[in-house]
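For this depiction, one protein chain was excluded, whereas all remaining protein chains were kept in their positions.
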Amino acid sequence: MSVGIWEIVALVLLVITAIAVVRLQNAVHAALALIANFLVVAGVYVALEARFVAMIQIIVYAGAIVVLFLFVIMLLSAASASMGKDLFPRLPWVAGLGAVGLAGVLLLALSHFQPPASPPPLQGGLPQVLGPLLYDPQQWLYALLLVGFLLLVATVAAVVLIEPERIASQPGPEAPKDEPGVAER
Amino acid sequence: MIHMGLWLPLLAGLVLLLFPSLGRGFAVASAAASLVIWLVLFVGYDGGVAYYSQTPFLPELGVYYSVGLDGSGLLLWFAVSLVVLLGVWIADVPVRFLALSLIMQTGLLGIFAAQDLVLFYVFFEATLIPALLMLWFFGGPDRLRAIYTFALFTLVGSLPMLAAIFAVRYLGGAESFLFTDLAANPLTGPAATLAFLGFLLALAVKTPLFPLHAWLPGFHQQNHPSGLADAMGTLYKVGIFAFFKWAIPLMPEGFQQWQGLLLFLAAFGALYAAWVAFSAPDWKTLLAYAGVSHLGMGALGLFSGNMEGTVGALYLLGASMIYGSAMFLFVGLVYKRTGSLELMPVRGLARHTPALYVLGMFLLMAMIGLPGLSGFPGELMVLLGAYQVSPWLTFVTFVSVVAAAAYALTAFQKLFQETPPRPASDAAQASAVLDLNWREWGFAALTVGVLLLMGLYPKLFTVYLEPLGRAIAALFGGGA
Amino acid sequence: MTTLYILVGLATVLTLLSFVVSREASRYIAVSGLLLAGLYSLVDWGQTVIGFGGLYQFDTLARGLTIVAILGGLWALLLGPARKFEFPLLVLFAVAGIHIMASTPNLVVMVIALEILSLPLYVLATWQRNEKGFEAGLKYFLLGALAAAIFLYGIALYFGATGSFAVGAAGSGPLYTAALLLILTAFAFKIAMVPFHWWAPDVYQGSPTVVTLFMATVVKVAAFAAMLRIFTPEGLEVWGMALAALIALTILFGNLGALAQSEAKRLFAYSSIANAGYIGLGLFGPTGGITIPFYLLSYGLATGIIFAVLAMLSNQDIPLERLRGLWYRRPLLGGAMAISVLSVLGLPPLAGFWAKFMVFQEAALAGFWGLVVLALLTSAIGAYYYLKVFFLVFSRPTLVQEADDREAEAALAEFGSSEAPGIPVSSAPLGLTQGLMAPAAHTGLPTLSILLVALGLLGLLSILPALGLRFFSPGPTTATVAATITAPTVGYSHSEYRFITPNPRPLHHPLHALRAPPGGALTAGSHTLLDGSPGDSLELFANRSPLGLVGDCSERRVTVVVTLPLPAPSCEAVRPRGQDLTPIVDSL
Amino acid sequence: MQETIFLPLIIALPLLGFVVLGLFGKHFKEPVAGWLASSLVLGSFLLGLYLLFQGGARWTLLDWLPGIPFSFNLDNLSGVMLLVVTGVGFLIHVWAIGYMHGDPGYSRFFSYFNLFIAAMLVLVLGDSLPVVFIGWEGVGLASYLLIGFWYNQRVNADSARKAFIVNRIGDLGFLLAMGLLWKMFGTLSISELVQKVEAGGYNPAALTLAGLLLLIGAMGKSAQVPLMVWLPDAMAGPTPVSALIHAATMVTAGVYLLVRHAFMLHGDACLSGLIVVIGLITAIYGALASLGQWDIKRIVAYTTLSQLGFMFVAVGVGAYWVAIFHIVTHAFFKALMFMTSGSVIHALGGEQDVRQMGGMRKYLPSTHIHGVVATLASGGLIPLAGFWSKDAILAYSFAYGPLLWALMMIASVLAALYSVRWYVLVFWGDYRGKEHPHESPPVMLWPNHILMVGAAGAGFMGLPYVIDYQNFLNPFLTPAIGDFALEKLPVLTEWILIIVSAVVAAVTLWWGFGFYQQKAPPWLERFQVWALEGFYADALFNTILVNPARSLAGVLLDADRGILAGFTGLGSLVGGLGRLLASLQTGALRLYMVGLMIALVLLLGWGVLR
Partner (left out) sequence: MIWLFASALLFAIGTYGALTRRTAILVFLSVELMLNAAALALIGFAQLMGSLDAQVVVLFIIAIAAAEVAVGLGLIVAIFRRRETTSVDELRQLRG
């Protein structure tokens, strides 16, 4: 396997942006670094014949999900909130060691990977080839449906989480009178 | 019949728990019925494991509900049934207490009847529950510590036994946990040594063997002064039986590895406990240590691994269950009269309660192994067996016979004899302390009768114990 | 299939329906939906329903565990009339997630199901809406997300190593090992195995008690369903030691840590950690597919009862002291609590003992003797804190408690209803700090009756554990077949039995001959094989060459005498994972 | 030898008395209980006599315990003992009817008394060692009960307890002997043991050990040095008890046991020598200690010790029939001596200190005559019973060794001295007490009359061969004991010994009679202080055995609590470990994550690098 210059560049970019995500003090910067990282990854996907996935990566992951992060960071004005004294100042060293160890172990495991001699073609990973797989009841339709269900679950869960005051302000009309108690505060 | 005998007490106990108004009469009737059932079983006994029954319980795992009675089972069923009857007959306790005793009776009977190792284990452990409840609900003020000691000793000992149980079957290659299967595939090699250790820990607690006897004094001290719970606890000391029935036949090689240590512990414990008993501050402590001493002697016999020792150990076990329990109940009677169990002040009871005095004398003499009473045949056989293996340890053990006389008679003297140093209000004392009432007379008559029967005609049981002893001896190449 | 449709469909429909129907109505709809799903799980018991190209596989294991999960969900619903309609909805989601997880052999579906199960739980953990609730929720969520990432990475590696997302794909090498260990880590997190357990005590304590009940009883069900499919004994040499190490740490930490606890929910959280370790033992053995569900059921019942009783006391922190005298104040609750505690402790003859017995013997069969001994020793240590609870229940109540009881009774009288507000048996004044959750769960008739039903089930399992075991065993009543093999035996290192069955019975898990030593070579002597049913024929293979039909199990126990021919030339034999012809044992 | 159910019946009769009197004692009016008990003993006596005339009897219950029959055997040896026990026992029973008059525990006393007879008969008749042991401990129990008969006084209860415990030390020897014999021969039946020992094929050293263990048992029961300490204290019981149990019968059980096992002893010079030494020491010790006593019963008790020593010497030198002979004569004269003492005590309202007596010959003429005969028989005046048996012992001692004879001669001198001292202090001089003495009732006199006849004439059944070549007793006993040919002394030597013995005894008695009427010289008083305390044997035992044992018991009790504390400590340790582990649960999310991640790295590292 040859390693071209673009691959080197992309790899360096990937690592730099990733480190930026975990090291930048300003949360907004970190989220932006994550977007950059995702974009690089999307580029890599294209190179790896996964074009549809690359598109989704850009649109959904970088475009929607991480932007949601940015939104929340700003909403909470947590961008560069001073955190006070660090309770565990030596923790980054331990974490660093752990990360290095983890990387080492994973690299070691991956280096044992034996790709098949002649893999079947991927046809660029275009929607035409992914679609039948995704919607075939004998293939991944079940998972797709379940993911839909998962999103429903997530929606309901999120709604429950961020609407806590509903009960306190207006107890449900059918609340039985035998349920005394008030919401806290 | 055997199933009825086994489950009737549980049923009666549960009914009694639900309807306490049925009262003592119900409990007595149940206990008496148990004894009658035992009698029927005894009369119909025809050798071997009789009344054998086997029903799949967890057939996938090789567990069967399998019960049957051999000679040892018969003897110990007798002991249990009799003591429960005596207990519910005599003890002045709340009805729920009686109910718990009945429930515990089923557990004990099951221990002696089980022919499946797992079933045995279940009974062995389940019996703990009523014992704990009795101690908790009716125990003394400092019972919590005693409970934890008791429960944890039991559990820390017996749970590792479960591992050994697995080992016996899976490493031994038996098809099920049935005794017959297991005995046909005895465990050998180093695994046997370790597995035996698993059994050893559990059974040493319940024998009890030195130094795992430490839970016992507290257990007895804190139990209800009526002695009912102590009597049931005495019945629960099934270690010797379990060694005999399970541990040794299933792992003869393992046993041989530990035999030396076991013999030493048994002998040392017997003497040690008797010695300690001499300075016991109260009756319960005294009896606790006395029990340790006697069963140490019994264990010595069993660990000799020959016919005489085995027969002696089993007989001594049965006898000590009866006189030990009766002794606790007797102490309960004393407590009823004096309100205390301490040994220190001289009480001089005999003048007011001659019948109680005589009863006590009988029990005491049975306890210290006076020939002609129930303690002696077992002791003698233990002696004959143990001497063949280790004369010195036998000597050490039987020094406790001397010590037993010392502690027992000293305590007895303080309770009954001499004149209490209370010149005034003596008359009041005399009228306050009553001799036996009719119920207590019944208790005394039955007890003394059994003590004499077992002492004078041991053949009644030993004739059935002998084949068992020979079987044990045959494991080690002895017998013939 | 119907079960899946009912659960997922109902959850979806109810989401919308909740806007129009009353809160209580939606609760009862959820309850009836769960009941219905449970009933449909029972239809065609023993059959395997396969759908979606094999991604959905509803076999006996899945059926049994689904029912356990449904029981847990029903319990939580009946106990906790929450003050938001989402509560039953979230419970329903979680149960659906468990069902999906339990009935799939595909890792991707598993991870999706894991999320379906987890997301509602994160929210439920915060249900209390107080500091502790949020703290619990956030810890659970962040650690859970981390675990999910690990799981996903494990799946990626698994795919790399095997080229498949299906469980049971053959593989070897460090990549395969790493993949399995990453997946193991994720599941170890879910079932709270040390050292991936960190969330459990905090979350159990911070969640409302009803939610804790739900977590304690059903979350393990899902994880173990998946683990049973992923970690089959065939791969023991890959993950065995790792799991053994985790289990050793788990049972030690769980039991020892519990000794130091003074808050009831936290105490039982530690207990739950320890029990996760015990259940894990079942993975080693050949019949874990039966014994682990049994454990989960009996443990679920006992823990369920414990937490139900706790829930009736309070949804907040419950210092152990508040259990004092429960027997005297509320005999039913106290008694149920006491029995359940003893069951969890594993005292015979309660169901907990049988459960422990079963999983321990699995480990023993696999030769993990050290682990078995350790497990038993730690069980004994655990006895201390279980007994602490047990005797607290039976202690005389304090004067203050008695006064509180009177107060509570007065309050009850004031409400004038027996269907009442969960009179806190505790000293907590009514109406204080109940948050979004309804006050301590109802102690009315339905609540008590479900408690009684659970007690009854527990009792049934105690007396007749075989019933429970049968319930989780695939196929109809098994027959016992005994084979007597006469020498010579040299050279027959790869031999197997097969049952030729008239109608193929797919087994999710090869049911080994429980009574033959596992992994041993074919030896002369008597062997007893479990499984097989009346009408089956037994065929013996030696070095993959059939020795012919040697007998049939027309009765419950058949003895066949097998005389082996002279040793055939040895050849490499790898047992195929046959669909129709289920290999029963790969070696005698 | 016939199998007959009458044999156990002999035992059953007194046992019946025990049960009936024990259960329904308070329903019997006073003399009835006594007469009932006495007549039952008489019944046993007659039945035993009858069976003996039939040529002995056996009764066996096979496999009483596995391999151990429950068997009785009435042969000539046990027959003699049976007759002594029931005969003398009957007389003492009757005497006790008078002596125990007015005691609140009257029925109880006779109940115990019958129990004793029953147990003693079991001991005597038992053929299987365990059966013997039943009797052995049974008499111990009866002795315990009777010594402590007046248990309201602490000293009595203490004495009873002491007797029982010391006896148990001996019993331990008996038990171990049974263990050893069973191990060697696989049987405990005496009649089978006889055959097996004769058959040989065993380790003789082991047999010596077995004999030694039996000897320990016998020493306990027969109060030989050093296990003699209980006997003087046993005088705390009522006087009939002392007469029956601690003089006539029970204490001779040890001797009987050894004679029974003569087949084991006779070939063993080492063991026999030991027995001789023990007997000798006991004989001299008892005699010396007796000379310092002031309590009338303790005087007699120590004389019993001394006489038991004589019997042991007889066993040791191999003259087994002589030992039995001495048992018989001793039973008569010592019972007489005790009952005479008892009559005096009775006459003086319970006074036992001889310093408060004196001059009784004037007040109690009949008793005085009993006393004279008892003294002379005990002192060995020819031709009373005591002389002949003692002379036989001396003669065989001479055959054993002249030195032994010389020492035994000293013991005989002392025996004469203590007898006459007792006599003089009680019956001569002036009355020194305050109570008004009164003669005993006929029910107490008549038994003494009969005993007096025995004490005078019983010796003629075992005359030396020079006088009566085939005396009655020796050939009578030989089939039961075994025919161990004893070297007969030359006629002349025998005659010289007889004469020396007779003269020495007579002279000593005469000298003593004079000596003890005078004031004691100072050296004697110093000696008496020592002798009074039994030469501090009790104190010695207390210092080296009893007190250490008692303190050790206390220490052990504390140590036992320590064991529990140890286990509890282990528990707290585990609890502490739990707290330590729980403190890992810091609540800090990041630490949790670190923990999780480190574990993951380790796990993966192990998996990948493996």
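Which chain is which? They are A, B, C and D, in the order written, and residues in each are numbered from 1.
Basically, a residue touches a chain if its C-beta (ideal position, glycine included) is under 8 Å from a C-beta of that chain, and two chains touch if they have at least 3 such contacts.
A quick note: this is a predicted structure, and the numbers were derived from the prediction, not measured.
A.B. asks: Omitted chain: which shown chains does it touch?
C.D. replies: Looking at the complete complex, the unshown chain comes into contact with A, C, D.
A.B. asks: Taking the full complex into account, find the residue in C:132, C:190 or C:356 that is in contact with the omitted chain.
C.D. replies: The one listed residue touching the chain not shown is C:132.
A.B. asks: Tell me, which residues in chain C touch the chain that this view leaves out?
C.D. replies: On the chain C side, contact with the omitted chain comes from 108, 111-112, 115, 119, 122-123, 126, 131-132, 134-139, 141-142, 145-146, 148-150, 152-153, 155-157, 159-160, 163, 165, 201-203, 205-206, 260-261, 266.
A.B. asks: Just the residue numbers, please: which parts of chain A touch the chain that's not shown?
C.D. replies: The list for chain A reads 1, 3, 7, 11, 14-15, 18-19, 21-23, 27, 30-31, 34, 37-38, 41, 44-45, 48-50, 52-53, 56-57, 60-61, 64-66, 68-69, 72-73, 75-76, 78, 81, 83-84, 86-88, 91-92, 94-96, 98-100, 102-103, 106-107, 110, 113, 115-116, 119-122, 125, 129-130, 133-134, 139-140, 143-144, 147, 150-151, 153-155, 157-159, 161-162, 164.
A.B. asks: Determine and list the chain D residues touching the chain excluded from the picture.
C.D. replies: These residues touch the chain not displayed: 582-583, 585-590, 593-594, 597.
The criterion applied here is as follows: only the chains that are shown with their structure count from here on.
A.B. asks: If you tally the C-beta contacts, which comes out ahead, B-D or C-D?
C.D. replies: Greater number of contacting C-beta pairs: B-D.
A.B. asks: Report the inter-centroid distance (CA atoms only) between chain C and chain D in whole Å.
C.D. replies: Taking the mean C-alpha position of each chain, the two centres sit 75 Å apart.
A.B. asks: In whole angstrom, how far does the Cα centroid of chain B sit from the Cα centroid of chain C?
C.D. replies: Each chain's C-alpha centroid was found; their separation is 41 Å.
A.B. asks: Please work out the Cα centroid separation of chain A and chain C, and write it as a whole number of Å.
C.D. replies: Going by mean C-alpha positions, chain A sits 31 Å from chain C.
A.B. asks: Specify, in ascending order, the residues of chain B that touch 2 or more different other chains.
C.D. replies: 148, 152, in rising order.
A.B. asks: Mind pulling the residue numbers of chain A that touch at least two other chains?
C.D. replies: Residue numbers touching two or more other chains: 105-106, 108-109.
A.B. asks: Going by the contact rule set out above, which residues of chain D touch chain C in the complex?
C.D. replies: Going through chain D, the ones touching chain C are 571, 574-575, 577-579, 581-583, 585, 587, 589, 592-593, 595-596, 598-600, 603-604, 606-610.
A.B. asks: Residues of chain B touching chain D in their complex?
C.D. replies: Listed in rising order, the residues of chain B that touch chain D are 148-149, 152-153, 211, 214-215, 217-218, 272, 275-280, 289, 307-308, 311, 346, 348, 350-351, 358, 365, 370-372, 376-377, 380-381, 383-384, 386-388, 391, 394-395, 398-399, 401-402, 405-406, 409-410, 413, 416-419, 457-459, 462-463, 465-466, 469.
A.B. asks: Which positions of chain D touch chain B when the two form their complex?
C.D. replies: Touch list, chain D to chain B: 22, 61, 63-68, 130, 133-134, 136-138, 141, 144, 148, 151-154, 157-158, 160-161, 164-165, 168-169, 171-172, 175-176, 178-180, 182-183, 188, 549-550, 552-554, 556-557, 560, 563-564, 566-568, 571.
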